[in-house]
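Complex shown without one protein chain; remaining protein chains in place.
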Amino acid sequence: MSATSSTILNLPDQRTATLPKRTYINNEDGLLSWLFTGDHKRIAILYLISITFFFFIGGAFAGLIRLELLTPQGDLMASDTYNKMFSMHGIIMVFLFLVPSVPATLGNFLMPIMLGAKDLAFPKINLLSWYLYWLGGIVVLGALVLGGVDTGWTFTTPLSTHYLNTHVVTAATGVFILGFSSIFTGLNFIVTIHRMRAPGMTWFRMPLFVWSHYAASILMVLGTPVLAITLTLVALERLVGIGVFDPTKGGDPLLFQHLFWFYSHPAVYIMILPGMGVISEVISTFSRKRVFGYTAVAFSSVAIALFGFFVWAHHMFIMGVSNYSALVFSLLTMLVAVPSAIKTFNWAFTMQKGSITFETPMLYAFGFLGLFTIGGMTGVFLGALGMDIHLTETYFIVAHFHFVMVGGMLMAFLAGIHFWWPKMTGRMYPESLSKLAAVTTFIGFNLTFLPQFILGYLGMPRRYHAYPPEFQVLNVLSTAGATVLGVGYMLPLLYLAWSLKYGAIAGNNPWQATGLEWQIQSPPITENFIEIPIVDHEAYDYEWLEHKTAQEVTTVG
Amino acid sequence: MHISPVLWQFLVKWLNASALFPREASTIAPYADALYFFLLLITVVGLTFVGCLIFGFAIRYRKEKHPIAIQVEGSTLLEATWTIIPLALFLIVFVWGALLYFRIYNPPTNAMNIYIVGKQWMWKAEHPGGQHEINALHVPMGRPVQLTMIPQDVFHSFSIPDFRVKREVIPGRYSTVWFNATTPGTYHIFCTQYCGTNHSAMIGEVTVLSPDDYEKWTQQSTSGTSLAQNGERLFASMGCNACHSGSAAARGPNLAGVYGSKLQLTNGSQVLVNDAYLRDSILNPSQHITAGYAPIMPTYQGQISEDGLIDLVEYIKSMQSNYRVQQTLTTSESNQAAPTTPGVVKP
Amino acid sequence: MDNTIVATHPHTHETAVAAEHEHVALPQHRHHFETPEQQREAGTFGMWLFLLTEIMFFGGLFFAYLLYRNWYNPAFVAASNQLSIPLGTANTAILISSGFFMALAVWAAEVRKKSLLVIFLVLTTLFGLAFLGIKYFEYKEKWDKNHIPGQNFDVREFVNPHAYGLKEEPLAPDMAQKTQVFFFLYFAMTGMHALHMIIGIVLLFWLMWRANRGEFSAGYVAPIENFGLYWHFVDIVWIFLFPLLYLINRHPVS
Partner (left out) sequence: MSEYHDPSNVVNPEHADHHIVTPVTYGIVFATLLIFTGITVAAAFKNLGILNPVVALAIACTKGVIVILFFMHVKYQSKLVKLTVASGFFTFLVLITMTLSDYVSRAWGLW
C-alpha cells in the first residue's frame, strides 16, 4: 500500500481470503446455543439485534410525532394519542435504546477483548441482563398494546399518580426491570475491569473506551436503584394511595423530582460516556496517533461520573427548589461542563500532526464532534439560572438533548458499529454507501433539530400536540429534516445486512488499529484468545504496532 | 419556472407569518436577551474554533500530505488552557445567569398582585378587584405585576415567552413570578409543563393595556364583588368568625392587620405572615399555632377550593379591623344560623 | 488456524490449554478465570457492588423518612409509639442472632465442616423465619387497628388517644392525618426489608440443599460467603430501621 493513498483500509487479497473456520458465530449451532450462551460476544450480538428492533419502534413514534407537528392543528391524531406517542418515544429511546446502546453491544463485545480476558466476570449475569432487557421491553410494549401510557418518560407526579388512567404501573414496572438489566451490565463491567485485566494491562494502558465504560458503569450501579425505588413509590401511590408525593396528604411532589433526577441526570452521562469512548478509539485510529492527553481524557470521564451526581436539581430550577439550592446546583452544573470541553479539545488535538484518513467511522466522529459541541454549549444556556427560566420546557430543551443524545450518542454508536463491524462479522460494509449514509444523517439531523432551537427561544412548549400558526415554518423544516434523518438511519440497516453475506473479507486488522481486539482473528473465537496476552505497551502505541507488523512480515514471509 | 400565483401568495404569506425571534415586551426581556446573545456568541466562537481545529488539521495532516504521524504525548500547558478558559467563561455565565434569575424571581415591593389558578386544562386569573378571566389576562402597561399562582391538580407551568418569564405552578404551595410589560398588545400564555391530555390546549393570551384602557377594562369587567368580599362571606359561612372574632376572649387569634406582621408561634419560631403562610395555616393549622392559643383548629384540607383559599387570603390581607366580623357574628348568632363548632360545613 | 494471530507469545494452542488446566483445582472453577483466587475475589467484589445498589435503593426511602420526620415530627412520635418495643427489640436480637449463625456458617464452610455448615444454615433460616413470624403479628395488629395507609386509614386513636386508653398527647386533626405518612414509610421500609428476608430465606433453602450434598466442603465457599454478605446487609438495614421507626421519642415529653 502506497503511503500517499487516502485510506488506511488494508484488506487481505479477496481472491484467496476466507473467513476463519472456527469463530464465536459458528462455534455452536442452533437457536438454543444463542439463547443459552455465556459468550459475551454472542450476547452483544443478541443485544445489537434487540436494541435495533427497539430503536426503529422508537423511531417510528418519532416519525409520527414529527408528522403530527407538520401542521399547527392537531389533525393527524387525537391529543391523548399524541401524548402516548411521545411518552412511548421517550421511554423506548431512553431506557431501551440509549442506556444499553453502546455498553450492551459494543461494550459487551469489546470490553473483555480489550482487557485481554476470555469473557466478562459473570457470563450468566450478562445473559440474565439480556433476558431482563427483553422482559422489561415486553412489559413496556405491553403497556403500549394495552392502551398506552401518557405520562411522558418523566412520570411526573401527581399527574402520573392521580390524574391519569393509563397503564402507568405497567410502564413503570417495565422501566424498573430494565433498571436491573442496566445494573447487571454495569456491575459486570466494573468487576471485569478491576479483576480480569490481562497481565501487564495496567490502568493507564487501558483503552479510553474502557475508561469511559468504567465511569458509566459506576453511574449505572449507584444511580439506577434510586430510580427503582422512586418508581416503586409511584406504583404504590397509584395502587394503594399512600401519599408520599401527594400534597393533599402531606407529601411533597418535589421529592419525586429530586429522587427521579438523582438517577435521570446521571443517566444522560450513562448514555453519552460510552459514546465518548468510541470517539476516542475512532479518532486515534484514523489519525494514526495516540490520543492527545490520554490521562486528561481518562480522568475527565471519571470526573464526569463523579460530578454527575451533584447536579441533578438543574432540571428543577423553576419547579420550586430553594433559591440557594438553585445557585449551588447551577454552579456545579458549570463545573461538570468543563470535563466535556477538555475532551473535545483533546480529540481535536489528537488529529494534530497525525496522518488522517476519512473512512466512515471518522466521518461519524466528525459529526459527533460538531454536534456534541453544540449540544454541550446549549447545555450551558440551560445551566445558567436566568436563561433556564425562559428556555426550559420549550423546544430548546428538546433540541439540546437531541443534539447530545442523537447527535452525540447515536453518531458515536454508528461510528462504533462501522468501526468494529469487520471485527464483529469478519466482513466490510460498502464504503461509499456508508459515507453517503453518514453525510445524510448529519444533514438530516441538523435540519431537524437546529430549527427547534429557534422554536425554543420563541417559546414553543415541548409536548404540544397543536401550536400557534406562526411556528409552522420552522416545524415544517424540522419534519422535512426528520425525513432525511430517517433515510439516513435506514441505509445502514440495509447495507450492513447486505454486507453480512456479500461484504469483502476484512481480515484481522483492516484499520491497522492498535487495540488488542484487532490483534486477534475476526470474527474472534469463542474465548477470544488462544492464550491470554501479556500486555507490554500502552493503548494507541502505533510504533509498537509497526514493529510487530514488521516482525510478522519477517517471520512469516 | 412558472409558479401558480395562488401558491406563490400562499408561500409568501406563510413565510411572512412565521416568527424567528420573540418580541421584547417586558422590562426583563432585554436582560434575558443580552445573556442569550452572549451565550450565542461564545457558542459560535467555540464552535468555530473547534471547527477550524478539526478542518484545519484534517486538511493539513491528511494522509496524502502527511503520511507519517508524529506521536505526541499531550501538553500540560494546553490542557490547563482549555480547562481554565472554558471554566472562566462558564463562571461568568453562572454569575450572569444568577443575576438574571434574581431579577426575574424577585418582585419589586410595589407590584400589583393577581392570582392565577391552573387546572386541567385552563388558566383562571383572579384580580383582587373581582375580575375573573379564563385563559386570558389583562394587565396594565408600565406597572410591575406579580402573579401568585397555584394549581388545583397537577404541576402546570405559566409561561409568557415574549416577557421571558416562566414559573412552575406547584401543587400545594404558592409560587410567584412578576413582570413589567412595556408594549401594549397581546402575547401568548403557554402551559409548558406537561399536564395531561389537553396540555396543548392550555394556552391563553395576555393583553397589555395602556393605563387608561386598563382602567376602563377594570370597570367594565368586574363581577361586582371583589375577592376580599367573597372571602368575607366565606369567612362567615365556614364559621371562621366564631373563633377569629378579634375579641379578647376568642379562641382564635385576632386576624386584623396580621398580614405582613411577624408572628410568634408556639414552637418558638417567628414567621412573617404572607400569602403562603395564611394558606398553609388554613390547611395545616397545627403547624402554625400562634403563641398563646390551643391547637384546636380543624383542618380545611379538601373542604375548600383553591379559589376559596385565595378569597380568604385576600380577605385576611385586607382586614384592618374586626368591626365587620363581630357585626356578622352578632347577626348570625341572633339568627341561630352559624354553627358554633366549625369543620363540618362545606362551602 | 491461518487467520489467527496469537497476541504476543508464540505458544502453541495445546500447551496453553494444558497450562490452564493445571490451575483448575475445583469443579466449580469457571473457565474464563485464570485462578480460583481471581474468581473468588471477583465474586466478592461483584456482591459488594450489588450491595451498593441496595444501599441506594433503601437510600431513597431513608431520605423520604428523614424529610417527613422533620416536617411532621409530632405525628411521627405518636405513630412510632404505637409500635411495640418488646417485639421490635426481640426482633432485633433475633436478626442479629441469625446473622451470627450466618457468620458461623461461613466459618464452617471455610474450615470445611459439612455438618456444622448445615446446622448453622438451618439455624440462620429458623431465626430468619422467627423474625418474619413476629413481623406478621406486628402487621396484623396494624391491620386490625386500621393503621394501614390507604382508604380505610383511621386516625381516631391519634386524635383522641385517651378514649383508647393511651397516655399520648392528642394530635390536632391535621397532624393526625400525617401519621399516615409515618405508617406508609413504616410499611414500605419494613416491607422492603421483609421482602429481602424472604428472598434470602428462599436462597438459604437452596444453599442448605447444596451444602447437604457437600458442594461447599471442598474449599469452594463463594456462594456461602456472598450470601453471607447479603444476609448481613439485610441485618444492617434492620439495625437502622429499628431505632428510626421504633425509638423516635419514647421518653415522657418534658
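Note that the chains take the letters A, B and C in the order they are written out, and that residue 1 is the start of every chain.
Everything below uses one rule, namely that a residue touches a chain if its C-beta (ideal position, glycine included) is under 8 Å from a C-beta of that chain, and two chains touch if they have at least 3 such contacts.
Nothing here was measured: the structure is a model prediction, and the numbers come from that model.
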Chain not shown: contacting residue from A:Thr16, A:Asn165 or A:Ser322: A:Ser322
Missing-chain contacts mapped onto chain A: 194-195, 199-200, 222, 226, 254-255, 258-259, 262, 309-310, 312-313, 321-325, 328, 534
Absent chain, residues of chain C that touch it: 23, 34-35, 37-38, 40-41, 44-45, 48-49, 51-52, 55-56, 59-60, 62-63, 66-67, 70, 85, 89, 92-93, 96-97, 99-100, 102-104, 106-107, 110-111, 225, 228-229, 232-233, 235-236, 239-240, 242-244, 247-252, 254
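Here is the rule we use: only the chains that are shown with their structure count from here on.
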Between the pairs B-C and A-B, the one where more C-beta pairs touch: A-B
Chain nearest the global centroid, as defined over all protein CA atoms shown: A
Whole-Å gap between the CA centroids of chain A and chain B: 37
Computed distance of Cα centres, chain C from chain B, in Å: 46
Residue numbers of chain A (touch at least two other chains): 250, 252
Residues of chain B touching at least two other chains: 284, 301
Complex interface listing, chain C residues touching chain B: 74, 171-175, 177
For the chain C and chain A complex, residues of the former touching the latter: 1-9, 11, 13, 16, 30-34, 38, 41-42, 45-46, 49-50, 52-61, 63-64, 67-68, 71-72, 149-151, 177-178, 180-181, 184-185, 188
Residue ranges of chain B touching chain C (in the complex, touch as defined): 283-287, 295-299, 301
